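Here's a structure for you.
For this depiction, one protein chain was excluded, whereas all remaining protein chains were kept in their positions.
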Amino acid sequence: MAAATLSTANCLTFLTDFGLQDTYVGQMKGVAAGINPRLQLVDLTHEIPPQQVLRAAYVWNDALDAFPPETIHVAVVDPGVGSDRQLIAAEIGPYRLVCPDNGLLSVILQRATVRRVVTLDNPKWWRANPADTFHGRDILTPVASAWSLGHDLSEFGALRTSALVTLAAAQPQRGKTSLTGQIVQIDRFGNLITNIDVRGLTADTESLRFEIGAFRVEGLSRCYADVNLGEPVALTGSSGRLEIAIRNGNAAEEIQADCGRRIVVRWEGTVV
Amino acid sequence: MAAATLSTANCLTFLTDFGLQDTYVGQMKGVAAGINPRLQLVDLTHEIPPQQVLRAAYVWNDALDAFPPETIHVAVVDPGVGSDRQLIAAEIGPYRLVCPDNGLLSVILQRATVRRVVTLDNPKWWRANPADTFHGRDILTPVASAWSLGHDLSEFGALRTSALVTLAAAQPQRGKTSLTGQIVQIDRFGNLITNIDVRGLTADTESLRFEIGAFRVEGLSRCYADVNLGEPVALTGSSGRLEIAIRNGNAAEEIQADCGRRIVVRWEGTVV
Partner (left out) sequence: MAAATLSTANCLTFLTDFGLQDTYVGQMKGVAAGINPRLQLVDLTHEIPPQQVLRAAYVWNDALDAFPPETIHVAVVDPGVGSDRQLIAAEIGPYRLVCPDNGLLSVILQRATVRRVVTLDNPKWWRANPADTFHGRDILTPVASAWSLGHDLSEFGALRTSALVTLAAAQPQRGKTSLTGQIVQIDRFGNLITNIDVRGLTADTESLRFEIGAFRVEGLSRCYADVNLGEPVALTGSSGRLEIAIRNGNAAEEIQADCGRRIVVRWEGTVV
């Protein structure tokens, strides 16, 4: 019954590494509009650095909960396009996802359970004469658009039972009085977004110390405005994960930190 | 009666300093789609330089008249997110606007009259557990989306009667035979957009002289093609304000002019 309620979707999202200077994104939307003209087409982002699948996996994971549950999400960061890597459509936790099976689901799979996955091997749903260099337009988008019309996942291909490809999405390492994670994303403001879930750090947040190389900041704040202009601040980002920022400044530039850089959280005594 | 006709909206716009490399904009659209799936979601721009509220105030003002009057416009340039700055929804002149009360309305208020403003203090309309770093997604967008469904402004919070925050949006200074304004925006083409309303300069436009530092251009033209390739031109921009351009060139680079730079208009005799 719940599944039936969810069978159609009004909203289709796209996340790619295509950028916006070409018409690749527009072409995918044209294909979607031709199949389901009532879809609301939403861009998550198209500025994933070219072919950085793991970066995309973090970004994709963080965006999903803002959308209605029936939404269908398409991700195309696909260095293996045209090779024997598989294309899949998946119900994972509350999400409906369409992408190459190349690790894009790595972060989502850390917190959500696979319910059903199919390999997109039924060409009935593909665009005619799919280009070997653009499966996003010719296979992933047509399938996602048909899915939004209420077709069942099983129509798009064979049930996939083997494990999905996952990349080594680093899990924070917990010590006795420390937790070591890493920066996984830097946003437009230069804010450093980490893979550390702040909900594991809630006791005595004032005693926490955050270290990135020689850089230090003390105490977990609630918002940027808790510190003075130009001062560093550690807080819970909008994704629920630890974020290091400089108020009205650019932390990535000032701390000279990049994605993958190690961050250590230290405390005295017990943290719940 | 007129108000009743306007109570729902088909169109919701966003103006932010979020850029497009992150999914912040997409997340706001997801929240909107969950509340009113029939909304047309339009980006004004997301490339406001980080936290430049006054720049955003000019840009926002210029974009509004292109939209149907019932449209709801959300602006999020919000360095004070999470602090005690207020969030508001406002009916100002013919516009319906949702934003932090931090000066974003400064330019609109120069030409339109406040009709009704409420402080967004009724959490019934917010997203559950709003993030202290992303009120755009968790408070402003849900309120704007509910407003588009026809709810009355008064449902979202207490009537605001005190003055709104305004920044010193420079007004041109008029001399006997001159007017001194400033460059308030530079567009992608390098065109210099000023705060000078051309409708105050319509008599004998051929005798007008425009000065930016040592740079000079004579006479007000009608369009770029009125001058030869590579030549400077002064004309009425699409916003109705004075614009200085180089035909098929980049005035900002060639004149080395930036936002805030002074521009003087001189004439002989009387200008209406």
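We call the chains A and B, going by the order they appear; numbering starts again at 1 in every chain.
The rule we apply is simple: a residue touches a chain if its C-beta (ideal position, glycine included) is under 8 Å from a C-beta of that chain, and two chains touch if they have at least 3 such contacts.
Being a predicted model, the structure only gives us computed values, none of them experimental.
Here one chain is not drawn; of B:Gly136, B:Pro172 or B:Gly237, the residue touching it is B:Gly237.
Across the entire complex, the residue among A:Gly82, A:Pro123 or A:Gly175 in touch with the chain not shown is A:Gly82. Summarising the interface, chain B meets the missing chain with residues 10-11, 13, 15, 20, 40, 42-47, 59, 62-63, 66-68, 71, 185, 187-189, 222-226, 235-238, 240, 243, 247-248.
On the side of chain A, touch with the chain left out of the figure occurs at residues 17-31, 33-34, 37, 39, 41, 50-51, 79-83, 131-134, 137-138.
We adopt the following convention: only the chains that are shown with their structure count from here on.
A straight line joining the Cα centres of chain A and chain B is 32 Å long.
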